[in-house]
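The complex is shown incomplete by one protein chain, all other protein chains being positioned as in the whole.
Chains: A, B and C, in written order; residue numbering restarts at 1 for each.
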Amino acid sequence: MSNAIAQQRGLGAMIWDYITTVDHKKIAHLYLVSGGFFFLIGGLEAMIIRIQLMKPDNEFISAGLYNEMITMHGTTMIFLAAMPLIFALMNAVVPLQIGARDVAFPFLNSLGFWLFLFGGLLLNVSWFTGGAPDAGWTNYAPLSTTSAGHGVDYYVMGLQISGAGTLIGGINFLVTIINMRAPGMTYMRMPLFTWTTFITSVLILFAFPALTVGLFLMMFDRMFGSAFFDVTAGGNEIIWEHLFWIFGHPEVYILILPLFGAFSDIISTFSKKRLFGYSAMVFATVLIGFLGFMVWAHHMFTVGLGPIANSIFAVSTMAIAVPTGIKIFNWLFTMWGGSIKMSAAMLWSIAFIPSFTIGGMTGVMLASAAADYQYHDTYFVVGHFHYVIVGGVVFGIFAALHYWWPKMFGKVLNEKLGHLAFWPFFIGFHLTFFIQHFLGLMGMPRRYWTYFEGQSLATGNMISTVGAFLMAIGTLIFLYNIVYTAIKEPQASADPWDGRTLEWSIPSTPPFYNFKQTPLVRGLDPLWIEKMEGRKGVTPAEPLGDIHMPNASVLPFLMSLGLFIAGFGFIYQVDHNAWFIAVAVGMGLTLGSMLTRSLKDDLGYHIHKEDLVEKGDGK
Amino acid sequence: MKGWIGKLRPVFIFSVLTLFLAGCGEENLSALKPKGYGAELLLDLMVISIAIMLFVFVIVMAIYTFVLIRYRRKKGDEDYIPKQTEGNKSLEIIWTVIPILLLLILAVPTVQATFDLADEAPRSEEGSITIEVTGNQYWWHFNYPDQEVSTSQDLYIPTGERVYLDMTSSDVIHSFWVPSIAGKMDTNPGGNENTMYLEAYEEGVYWGHCAELCGESHSLMDFRVIAVSSEDYDQWISDMQNIDAEATPETQSAQDGKAAFENSCMGCHAIGNSPAGVGPNLSNFGNRTKIAGILDYNKENLVDWIMNPDEFKPGNKMQGYNVSEEEAQQIADYLMQLDHSEVTPESVSSSSEE
Amino acid sequence: MTDHTDSTSKHKIDIHKKEHKEEMIHQVISFTLMILFTFIAFGMVILEISSYFVKPVLILLAVVQVVFQLYYFMHMKNKGHTMPAMMMFSGIAVAILTIITFTTIIWW
């Protein structure tokens, strides 16, 4: 029986420990490192894009490579950077916030991670095997179905595998939040980050199947000769667009909602105030999630759906501004009358409010269906979505990382360097993307490899590129901060921010079983309540007892590896039948691991209460 | 929607936009300088929406600035514990209802404009012009079915009149966009035909772009809309109808070029009316201002293009023929004298500059 | 759960057995109805009744059958199923939206 206490037995042991771990806190580390890695790759791709567009008639990279660059930039950033970073936060924080010892499905949690990672690796292998996907991250048919080479096949297989991982992760969080809450933690006492994780998981559950089907159809068309999107055989290319956006629009709320939650927690902590309008915030989250499913066709206003459909989708899209506005105002009024501390985490959150508001407002402008005939597929749209994504999601990830870093790694990120990273990134962000709105209106379509002298687009693009470099500088300072903190900063206390929620009631970093005794929750912001009543920690809900823990397992890794191998088989069987061997080997590995999992009992093990007492804090 | 919005527009553009940029882009490329009905309608709509957004933004920023200045933690206040307010019903109602009202103000003109731009009713009237637009990787084909005239790359339309477009694609999805005259519309392959209309106010040459990613040379799939007076338009149509594809060119070089062209190029290119083709229709190639939509129009460039099209438009479909440099020179001579009409982009831009 | 004394749990088991029996009866009834609906559905098609009428009825019959499956066979009517029910309904809502789209605003 493996012991989950990480022992310092050298690098090999540590790697093995991470490969087999089912501990949500370690899985959070895995997500963070791989998501961070992909963020750097996506950022590098963004820099190459910006360098190419720096001046008119530039030929820094070729047109074909440029299309691969934007496709991989969009795909990497959305699926392989933003999503995993969000999953890192959810894994690190949600079980602690609800007072749980573990997630509902530790094994599946690990499987979800490895599927994502192998899917992402598969996608990126395409760079080295003759060309990355080049049909845009939206992969519209028939451009994608007719794209030469195997790039799009990698897109299909890579996203299919990592998408399965995301779906599994989503179900895990749903059940964790439904079933694993500590006594007294009613739904209306859950911290906002937990709430938004919950709604996000619901969105994942209902949005990803549409992508799954879309990818299957794309796979069949490209690899097995079916005719879904092939108009010459009676197919219809618009089906892909619908399936993609039925998934794609909820996806953007999957990205932003968890960070709305993180901002809520951060803003209330650093204003020393309870979140203003808690129930309205919860309601707004649910409403955004709900409306998020009825608006996808706003990405298709120019497809020719007709004025009736366009009008309906325009109005329903605009409706989302209402719950989002509720949130913005509630954050403002949380700070109102508070005592605002400008920590680095708070700085990112403060910067988020106006940035996201601008992005949201350009969103509403886009929602105006007829006006979108001008905006659509121009840099105005690029401006819009980077404002919400970078100004919302990326700012949010930075804020949340600063906030929860002590809980994840036991040290507070250096505040000075935190501020130092913020300013170039913030200024660079506005320089890069604000000007793009005007470029769009001045007639610059998106996904343009180059533009010409004499179109008055040069100055704007130059400014935009300069801004991107500033963002890169900010990112590098942040990376430096991580290293600096690891070496120089002292161990953090359990509650460095004067926190309000349960994660701050246990040591930083928490013991692997999280809570020695399950806490009793007596209201919203349980730790704050206890502190106000003069107690040190949270009242336990049970006497000290044995703790049941799951076993580590290498099977999730093997299952994902199997699909990775089978992925190559599917991609290349078009060229040669022998590649079906890879399919067989890979699927054999995956199905064999699944069978092992299902036939071998895995009952976990117990930590005895005597051991808990001896270990004191579990440190 | 004209009226007050119309008056607001110049003021607005002047005050806000010029703040950020010296100009608003190229005269005939920018959506901010409308020269046609659609673009104007849409700019009005944008102005309404920007006004609403600015209003909201000012309010948000006012609260924001006040809060940040007033409630920032000060030295000595570290232990101060603020009042833990739960919320406020009337505030909640205010910031729910006011946005709803603002959005309604935006929704009404949005729906109106959406239906307006889809209005096909006048089309059935006598004499209305229909043009079939086909997007191809990476060029545009325009066919005037009623007049039996075809052209590529340059779309001629009369001013002050609605011209209806029936739009499809021969390969992947493209999107037809002339920012200063109208919005954009996708061209779909297969049976999903789209329609839109153009109405240009002034004579002029307007830039058009392909706005949907369609492959390597997506960014090079430019075209032009040439708006001319209705007399000139009629003139142009009749000039085009009377092209004699067999006419013998004047110079010897051009005559040789014609022979070489017929030998190597006719499989894809047509001179005279051809509702569709593998390559652009070259009937009035002598009147172009650009080669393949992007290159400056001169003989040198044309020869280069013929010898090596892939260098200028990566991935384009002009391939599989074999001509020598000399033949290319002759073909260029031939093609450049195919100027059958007095109505040309030059004639328009010179007249509109006066 | 294991700490009931023997006599009460014996009693409980009997009660439960009875409950299970009753539930089983419901399930058999719903099964019979489902079979009946299937007969009607196939019958209508074989008899070639006008399609304007048949199509909605077929859909209706399918929906009723599925309700039986969910509520009786899969116990969604029992307590402890609020979350499952909520998720199924959300899923069904998205499903309906999707299908409406695919039958209306995609051409031909």
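Points worth noting:
Note that contacts are C-beta pairs under 8 Å (C-beta built on N, C-alpha and C of every residue); 3 or more make two chains touch, one makes a residue touch a chain.
Rule of thumb we're sticking to: contacts and distances are computed from a predicted model.
The listed choices are "Fumarate reductase flavoprotein subunit", "Multisubunit sodium/proton antiporter, MrpB subunit", "Cytochrome c oxidase subunit 3" or "Branched-chain amino acid transport system permease protein"; the UniProt protein name belonging to the chain that is not shown reads "Cytochrome c oxidase subunit 3".
Contacts of the undisplayed chain with visible chains (whole complex): A, C.
Of the listed positions A:L115, A:A135 or A:L174, the one in contact with the omitted chain in the full complex is A:L174. Only one of A:L205, A:I266 or A:M559 touches the absent chain when the whole complex is considered: A:L205. Where chain C meets the chain that is not shown, the touching residues are 1-2, 4, 9, 12, 16-17, 20, 23-24, 27-28, 31, 34-35, 38, 41-42, 45-46, 51, 54-55, 58-59, 61-62, 65-66, 69-70, 73-74, 80-81, 83-84, 87-88, 90-92, 94-96, 98-99, 101-103, 106, 108.
Residue positions on chain A in contact with the hidden chain: 104-105, 167, 171-172, 174-175, 178-180, 205-210, 212-214, 216-217, 220-221, 224-228, 230, 233-236, 239, 242-243, 246, 546, 548, 595, 598-599, 601, 603-604, 606, in rising order.
One rule holds in what follows: only the chains that are shown with their structure count from here on.
Distance between chain centres (mean CA atoms), chain B to chain C: 54 Å. For the pair chain A and chain B, the distance between mean C-alpha positions equals 37 Å. Each of the following residues of chain C touches two or more other chains: 107-108. With touch defined as above, residues shared between interfaces to two or more other chains in chain A number as follows: 236, 238, 306. Residues of chain C touching chain A in their complex: 83, 87, 90-91, 93-94, 97-98, 101-102, 104-108. Residues of chain A that touch chain B in their complex: 62-64, 67, 135-136, 140, 142-143, 146, 231-232, 235-238, 271-274, 276-280, 302-304, 306-307, 310-311, 314-315, 318-319, 321-322, 325-326, 328-330, 332-333, 335-342, 350, 353-354, 357-358, 361-362, 364-365, 367-374, 376-378, 435, 438, 441-443, 445, 447-452, 454-457, 459-460.
Put simply, chain B touches chain A in their complex at residues 17, 20-21, 23-26, 29-32, 38-39, 41-42, 45-46, 49-50, 53, 56-57, 60-61, 63-64, 67-68, 71-73, 77, 80-88, 91-92, 95-96, 99-100, 103, 106-107, 110-111, 113-118, 171-173, 175, 177, 179-180, 182-186, 188-192, 194, 207, 209-220, 294, 314-315.
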